[in-house]
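Take a look at the following structure, please.
One protein chain omitted, others in place.
Moving on to chain A:
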Amino acid sequence: MSIKNLTGLAVAATLLSAQVHAKTEVEWWHAMGGNLGQKVNEIAADFNKSQSEYEIKPVYKGSYAETMTSAIAAFRAQQQPAIVQVFEVGTATMMGAEQAIYPIHELMKETNESFNPNNYLSAVTGYYTTNDGKMLSMPFNSSTPVLYYNKAMFKKAGIKSAPKTWQEMEDVSVKLLASGAQCGFSTTWQSWTQIENFGARNNIALADNSNGFDGLDTKFKFNSAPFVDHIAQMAEWSKSGIFKYGGRQSKGMPLFYTQECAMTMGSSAGLAGIQENMKDIDVGVAELPFDDTLISTPQNTIIGGASLWVLRGHSDEQYKGVAEFFTYLSSPKVQADWHQFTGYLPITKQAHALTKKQGFYKTHPGTETAVIQMTSTKPTVNSKGIRFGNFLQTRDIINEELESVWSGDQSAQVALNNAVRLGNEQLRRFERTQQ
C-alpha cells in the first residue's frame, strides 16, 4: 500500500469517525432484561442503521421500579435521559409531573412527524391518553392477563373446553381435583388480575372519577359487593384447594410449571416463559373468566406493561430524533416483530393485521387470545384503564391485605375496607403533592 493510499484511508477514516460523532445521541432507559433486552438493543441498532442523523442508545436500568426511580433521580440532578420506559402504575406520577414530561402529541406535532393516534389500539392507548384524547406517552410493551390451562390435565379430567365464567372455573376445578390434580387454579399479579381486571372485565368501577381519569380527588371503591364476593369466594376456594396462592407478582408461576395447578392467570407476555418451562406440555390460552351474575357479555381487560415517556430538558435536535424513532417503532414491521417475539400486544391495528397476514396466529395457537380479548368490545369508562397516584404503593397494600385473606387472618370485607382506606390515604398524599 502506498503512502497516498494510506493518507486517503486516514482521511476517509477521519471523515467517517467525524460523521459518527456528528450523530445526535438519544438515550433511552428501559427495564427490559434478558431476551427482551437483546430485542430492544436490536430494534435500536436497526433504527440507527436505517438513518444517519440520530443514534438511539438503549440503557438497561433494572426493574420497572428501579428504572422509574432512577429516571426521577436523574431528572432531579438534571441528567435525565430523553426517553424512559415507565410501567403502567407509574402513569399518574408521570402525568402529574407536567414540567418534566414532553407529551407525545405535542412532540409529534412540534417535530412535524406524521402521527395518527387512531392507528393505535384504543384499549392500549386509552390508558395513556387524556380525557380529551391527547396521547401522553408512546405505548411500547403492553400485555393483558389471560387464562392459561394445561391441556393434558384437562383431558384427564374429561374437560372439553376452557372455563369462560367464574362459575365454570369452580366446576372445572372440582373435576380436576377429582381426577387427581393438586390444585385447580393459581394467579399471578393478584391486584392486577383479581382486582383491577376483575373490575374492567365485569364493568365495575374501582374508584369514582372514572377510575381516576377525571381528577385528583378520586376515592377508591373496590370494597363494593362484587369485589368482596369475588375475594371471599376465592378465600373459600383456597380452603378447598380449588385456588392456591403462589406469591406476589409472578412468583406463583412454578405452581403451573410443575403441574400442581392446572390453570393460572397471568400476563399474555408470559407465554414464552411457559413454553420454555413446559417444553413437552400442551398449554392452552383462554380469555380471562368473567362473572356471569354481573355481566352477560364481558368487557375488554385492561393492560399492564409499560410505555415510553419523553422527558424535558433536551435539544430540538434530540427531540426530532425521538420523534423519528417513535415513528419507526410504531411501524407495522417493527411492531409485528416485537409482538411475535415477546407476546406483548401489537400496539397498532396495522401490526395486528400484518401478523395475521403472516399466518403467525395459525402457527402459534393462543397468541391472538389477548388481542381478541382487548379489542372485541369498545372500552367503557370502567375498562379504559386506571389512573391513580402512588398506585405502586396501593398495589402493595392490596397485596398485603389479600395475603391476609388467603391465610385466613381477615375476612374479604375487612381486608378490602383496609385496602380502600390505606389506598385513599395514598391518593390524598398524591393530590397534595400535585398542587
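By our rule, a residue touches a chain if its C-beta (ideal position, glycine included) is under 8 Å from a C-beta of that chain, and two chains touch if they have at least 3 such contacts; residues count from 1.
Note that in this section contacts and distances are computed from a predicted model.
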item	value
Undisplayed chain, where the name is taken from the UniProt record, one of "Urea carboxylase-associated protein", "Tryptophan synthase beta chain", "Iron-containing alcohol dehydrogenase" or "sn-glycerol-3-phosphate transport system permease protein UgpA"	"sn-glycerol-3-phosphate transport system permease protein UgpA"
Listed residues A:Lys219, A:Lys251 or A:Lys378, member touching the removed chain	A:Lys251
Selected residue (touches chain absent from view) among A:Ala97, A:Ala232 or A:Val381	A:Ala97
Selected residue (touches chain absent from view) among A:Glu168, A:Glu260 or A:Asp292	A:Glu260
Contact footprint on chain A, counting only the chain that is left out	65, 69, 72, 75-76, 93, 96-97, 99-100, 245-248, 251, 254-255, 258, 260, 390, 392-393, 396, 399-401, 403-404, 406-407, 409, 422, 426, 429, 432-435
